[in-house]
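A protein chain is absent from this complex, but the other protein chains hold their places.
Just so it is clear, A, B and C label the chains in written order, and each chain counts residues from 1 on its own.
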Amino acid sequence: MAERRVGLWLIGAVGGVGATATLGLSALRRGLAEPVGLTTALPEFAGLDLDAPAEFVVGGHDIRQATFADAVQELYKQSHVFSPALLAGCARDLDDWSANLRPGTLLGAGETITRLGDRPDLVRFASARAAITQVQRDLHDFRTRHRLEQVVVLNVASTEPPFTLTPAHATLAQLDTILDQPDALPASSVYAYAALDLGWPYVNFTPSTGAGIPALAELAQLRQAVFGGKDGKTGETLLKSVLAPMFAERNLQVLSWVGHNIFGNRDGIVLNNPSNKASKIRTKDALLAQLLGYKPQSHVSIEYIESLGDWKTAWDHIHFAGFLGTKMTLQFTWQGCDSLLAAPLVLDLARLALFAQRQGQVGVLSQLACFFKSPMGDDDHHFGRQFAKLVAYAAQHHRTPPVSVS
Amino acid sequence: MAERRVGLWLIGAVGGVGATATLGLSALRRGLAEPVGLTTALPEFAGLDLDAPAEFVVGGHDIRQATFADAVQELYKQSHVFSPALLAGCARDLDDWSANLRPGTLLGAGETITRLGDRPDLVRFASARAAITQVQRDLHDFRTRHRLEQVVVLNVASTEPPFTLTPAHATLAQLDTILDQPDALPASSVYAYAALDLGWPYVNFTPSTGAGIPALAELAQLRQAVFGGKDGKTGETLLKSVLAPMFAERNLQVLSWVGHNIFGNRDGIVLNNPSNKASKIRTKDALLAQLLGYKPQSHVSIEYIESLGDWKTAWDHIHFAGFLGTKMTLQFTWQGCDSLLAAPLVLDLARLALFAQRQGQVGVLSQLACFFKSPMGDDDHHFGRQFAKLVAYAAQHHRTPPVSVS
Amino acid sequence: MAERRVGLWLIGAVGGVGATATLGLSALRRGLAEPVGLTTALPEFAGLDLDAPAEFVVGGHDIRQATFADAVQELYKQSHVFSPALLAGCARDLDDWSANLRPGTLLGAGETITRLGDRPDLVRFASARAAITQVQRDLHDFRTRHRLEQVVVLNVASTEPPFTLTPAHATLAQLDTILDQPDALPASSVYAYAALDLGWPYVNFTPSTGAGIPALAELAQLRQAVFGGKDGKTGETLLKSVLAPMFAERNLQVLSWVGHNIFGNRDGIVLNNPSNKASKIRTKDALLAQLLGYKPQSHVSIEYIESLGDWKTAWDHIHFAGFLGTKMTLQFTWQGCDSLLAAPLVLDLARLALFAQRQGQVGVLSQLACFFKSPMGDDDHHFGRQFAKLVAYAAQHHRTPPVSVS
Partner (left out) sequence: MAERRVGLWLIGAVGGVGATATLGLSALRRGLAEPVGLTTALPEFAGLDLDAPAEFVVGGHDIRQATFADAVQELYKQSHVFSPALLAGCARDLDDWSANLRPGTLLGAGETITRLGDRPDLVRFASARAAITQVQRDLHDFRTRHRLEQVVVLNVASTEPPFTLTPAHATLAQLDTILDQPDALPASSVYAYAALDLGWPYVNFTPSTGAGIPALAELAQLRQAVFGGKDGKTGETLLKSVLAPMFAERNLQVLSWVGHNIFGNRDGIVLNNPSNKASKIRTKDALLAQLLGYKPQSHVSIEYIESLGDWKTAWDHIHFAGFLGTKMTLQFTWQGCDSLLAAPLVLDLARLALFAQRQGQVGVLSQLACFFKSPMGDDDHHFGRQFAKLVAYAAQHHRTPPVSVS
């Protein structure tokens, strides 16, 4: 079983999340880190035939020129995370895997992301179709060179501006009629198309469109591919999905929920553009109404504060009425390092998507809801129930006991 | 069905929690308040044949001389809760029910609580047996005068110092041999004994001993009575039971959990006595190890700060390690009015205990775990799972559809 | 000396600040409250011949129809402040003084404020001159009817949108050439013109333009009038003016200062209009550069959250570098009731402005800097130094000792 070799292909590979996931994969395979933060390392998932860290090879697309080593050094210096020993111990893997980086596409990524693109070999594609073709070529090449049995494509790039679906996105046939236009699909969907068309799993860790297009769901069915998303639930929204149920289940009435998020990483620069920010706020704010059964006044802000680096700080102020109309308050401050909260979930998702595909699942991976701010295939944002569903899924898919005669 | 009449007998009736529960019951029956904060008012419990507010009569024991009206006025002035309209609308009920107040017992309640006792008619009982007899006389009298079908005895008094069980508490027969001593049982257990011996439900909303004695569990079986407890989960501990599972289910490692609680009500005066405080801290701190699967460093403090009145403010600082050993922090500040958080749960418990007894249940009410810091009959502190169990219980006990001909 | 009678004329009289200042004045004269929150009640100011509460009569302009009693009742119900006893004890004064309310002008007050105007007798003036004339008529009438020796005009109305000065505002003569136009002056400056032209003191507690026009400074000189402002420093900005000096004097380098303000009173509705908000944020943010000597990244947000009522909650996150570049954090949460923080300062300003005029001062009251976010006549925002200047001013103006022969 140790022979299996799989690939993790990251879109936005040298961003904070991508580079940290890559570093972490190396650290895990070399025994330099414990799997703290990985859901799949919990005892509940011990019975699943998931890929071990040592079985992974990493590659990816990016529009920036950095290597994995550059990216983790930047995080190390700016945000005081990682230790020199860890960086040294993983240097070789990072270098090897940096050779697998390829220029990404900027189609529909919006002005702010485009400005960050500094690879000299970036191609300005004339059509979505041309971009898809090139992406598929890169993916094929990666798989072949490393003799991989499976590859999962995982989007950890910065948030795109909102993309409006048109009737042409309703079916695969209709989508085909516009694919020769350059703005037929946003970049995240170009990658999703490329992966699903190859029959490979695609997971969207961002709020961008990705596979969230009817035509792509059709494509996944056609190619027997799985997909999941979207927008990793790492901090403030995770807390919302844990605390809002508490208010609901105690029948306390949330009057207002205000959340202020500040951070200073590259994602922050992108989200400082109001159009990119709009995508993000939408997914951070929607869950309250579902969890509470009514819509309290709410406010979410996201501000780029350079000095914070990757340390995302969220202040939430929850004003609620208790018995006899008494107004009370819960405030919390969350100080988490974004890339390090996200990276283990990225590894979880890669493992679970590859596993699901091997199990013959097709279409949306609704069992992954607990990982996402906007879970595809499951409307329930209640974290406790989401986690229970994943545990139940795991219980159903335990390996047959290897040697049993009776 | 509207004919049913039931009684709520409160131990510590004119404390903040007791008086607020009483005021709230009046407000609900008169339509002056919404049932915000009542778990049993959630749709999940609509199918249960619970007693309506209008069916309740309130009485109770206390060691202080105040009426219900005095008690709510004190809260109103000190803590700026309730509205004049609400107080006016409920004045009549409070007066009527104040007539049902009887002097409590101070047996084993400890020095600080004893100092608060100011009723001129307080009796210093010579033995636990004598105290039980008097309590039962009061309970009987209440039931008879108001022609009640059932009465639930609910302890909302201040926290007693820890009580050490001896071999004599192991069985009912052995307990009988020491009942003529004055210190055989703490006050909370005197009331529990009295209620259970009558076959009536007893619920302990405090961390005091109450029915938590093997001999009393035996008594409940003998008399076919139900009991539940202990220590209402209203604020900081509720949050712990919601947040600790999040850390566990994300495989984040809690390094330390520090909780500081400050408040200024009469409970605070009692808890300022180190011996009473010890009982409380024990129940606030124990759940982390169960929920996380390991014991992080933890610290809980409770301080009496007079100016806060009934507004309990808790600051919790949770330090945790994420992926690659990165230390992160969650802090929260909870500003809740203690009596108003507790009172609706008291009403929930009264309704659910009376219902369970009607259903023929005997012994510990393990379905009530979600209400308690130290749930009797259920070791699991995970709030989500506790609530799910109560919902499942409700689903099993829905009224048969009314298929009625008459 | 007790014969002296003075008037306090409030612009925006029945807003939260105006009504609370009025209630407070009544409470002080009737001995129903201590002068907590009044700077002028400190021992340092005991030697000044300031007007006692009993010497004041209150009147004012407003565009809303409410009486003082309506306004304090609204605050009482919405924000749980004041006690019924206080309201009852002051009811007579509030009624008497409500008779002195007159319809205000909406000239240049902006769309959102205009929408709040509900007095049936509001006049739509054809020119600034016409508005000034009417305001002066109201002021004169107030003074005459109550036989007042002095009247101070104090602006506590909602924040206007920013007003752009033109060359025509540079001198009184030039201003005169445009006064027949309706948009020559914003409402706050109409009132300032009216007061100063009468030789009366004018104080601007808001960020609106008020007397902040060169032509009006000239008018004050001409009429021997005093004026002061602007924008009362009550909460978050007060803290900034106290904490920023600490960082500067410890040579700690502020990297970023983020301030989020949420509240739900009528001012909040007005500030929710981006154009009105712009005026406010400007004055809340400017002081950092002056106090620190450099401009850190900063962000100030103000959001209207209805459930909070008059309880303004501010969360500030200050990120700073210490020795050897170590980044550290100070966060604070301020939960203050806006009207009750502002009202005592309004009374201080009224007393100090009336006193200054009696002392023969002319022009800007630079000694009042400690009261304002944007102090006129003093560029220094350092609260400690501002307070020291006021104390020094008081020391210079102590009454001559009453009986001294030598």
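In this text, contacts are C-beta pairs under 8 Å (C-beta built on N, C-alpha and C of every residue); 3 or more make two chains touch, one makes a residue touch a chain.
Predicted model, so just to flag it, every value in this text is computed and none were measured.
In the full assembly, the chain not pictured is in contact with A, B, C, by the touch criterion defined above.
Only one of the listed residues, B:65, B:114 or B:331, touches the absent chain: B:331. Residue C:336 is the one among C:186, C:228, C:309 or C:336 that touches the chain not shown. Residues touching the missing chain, restricted to chain A, are 77, 80-81, 83-84, 333 (touch as defined at the top). Taking the complete complex into account, residues 80, 255-256, 258, 260, 262, 297, 299, 301, 303, 305-308, 313, 315, 317, 319, 327, 329, 331, 333, 335 of chain B touch the chain not shown.
One chain is missing from the display, and on chain C it is touched by residues 20, 23-24, 27, 33-39, 41-42, 81-83, 86, 238-239, 242-243, 245-246, 249-253, 321-326, 328-337, 340-341, 343-344, 370, 383-385, 387.
What we mean here is this: only the chains that are shown with their structure count from here on.
Annotation, chain A versus chain C: rotation angle of 180 degrees from the Cα superposition, expressed as a multiple of 5.
With centres defined as mean CA coordinates, chain B is found 44 Å away from chain A. A separation of 49 Å divides the Cα centre of chain B from that of chain C. Contact of a single residue of chain B with at least two other chains is seen at positions 81, 83, 333.
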